[in-house]
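Please find one structure pasted underneath; my questions will follow.
Note that one protein chain is taken out, while the other chains of the complex remain in position.
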Amino acid sequence: MELEILTFGQISDIIGKSTFKISYINNTQDLIENLTNEFPELKNTRYIVAVNKHIVHQNIQLNPGDVVALLPPFSGG
Amino acid sequence: MELEILTFGQISDIIGKSTFKISYINNTQDLIENLTNEFPELKNTRYIVAVNKHIVHQNIQLNPGDVVALLPPFSGG
Amino acid sequence: MSEKKVKKVFVDGPISAQFIADSISKHSTKKEIGAHSIFLGQIRNDVIDNKEVAAIEYTSYEEMANEKFYEIREEAFSLYSLTCMHIYHSLGLVKTGEISLFVFTSSVHRDDAIKACEYIVNRIKKEAPVWGKEIFDNNEYIWKKSEV
Partner (left out) sequence: MSEKKVKKVFVDGPISAQFIADSISKHSTKKEIGAHSIFLGQIRNDVIDNKEVAAIEYTSYEEMANEKFYEIREEAFSLYSLTCMHIYHSLGLVKTGEISLFVFTSSVHRDDAIKACEYIVNRIKKEAPVWGKEIFDNNEYIWKKSEV
């Protein structure tokens, strides 16, 4: 019963790793609150959330095994 | 006391040469009339006139030595 | 995704002029093509707080990016009448003066190739999950700001 978390760019710098697993949390909002408690610097950083590679703009239900990615503003090209 | 005539594209095909001299004619309209009398097919062909490399849309006075070019629609690129 | 023919977009390191030339050459057998439009992104030596950028290191959420490239590709083909389309983006280190993005569209008449190329570049900049780390000549870095 876990979630896989992926981080990129400056978010990886803040969290100190780019992929890790955490115990299952019911929805994205609670997940983000948990992470922000552990890494308060996230409050000062812009990012969006993708669940299983799809960007979500509102709180959504999570299922065990979901891959949740924290994506800072893109700067490719 | 001559004019230099340059022709391009299908106009060269009609006139049979791409550069030649003719006796001085006072203005572009008379020049075109003269050429059209000699080469009636010019009547059925679209072209613009350039005098000394500048496109002219109205009848203009010519000076001896002027270079008059007959330019069919451009199709470069 | 099983039915989708996903073309490889990411390349390791810079995109060479020779790679671009080979790409162009391959189209000489497609004789219905009348126009090619190419966009190249090159790494600038921007100066930020008195430090000069020496390179950009690109990382991506590759799985998600490949789906996004596929989507952009399909939508460009549906919006424009294109004969061919190719997208290449660098991952890893690309130095200033080197090329990190290569978008290549081909069509019968020029308007489609030109408009599609611009459309694809804009969508990549806005929507592809790719990040550039600007590395200064003193080895410090900052995360590149988006250019959308």
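Quick notes on this structure:
As written, the chain order gives the labels A, B and C, with residue 1 at the start of each chain.
We take it that a residue touches a chain if its C-beta (ideal position, glycine included) is under 8 Å from a C-beta of that chain, and two chains touch if they have at least 3 such contacts.
None of the values given here were measured: they were computed from a predicted structure.
Taking the full assembly into account, the omitted chain touches B, C.
One of C:25, C:78 or C:138 touches the chain omitted from the figure, and that residue is C:25.
By the touch rule set out above, subunit C reaches the unshown chain at residues 17-18, 20-22, 24-25, 27-45, 96-99, 106, 108-110, 114, 117-118, 121, 147.
In the full complex, subunit B contacts the hidden chain through residues 6, 8-10, 13, 50, 53, 69, 71-77.
Note that in this section only the chains that are shown with their structure count from here on.
A separation of 49 Å divides the Cα centre of subunit B from that of subunit C. The centroid of the Cα atoms in subunit A and the matching centroid in subunit B are 73 Å apart. Taking each chain's centre as the average of its CA atoms, subunit A and subunit C sit 27 Å apart.
Chain contacts: subunit C has no residue touching two or more partner chains. Multi-chain contact residues, meaning those touching two or more other chains, do not occur anywhere in subunit B.
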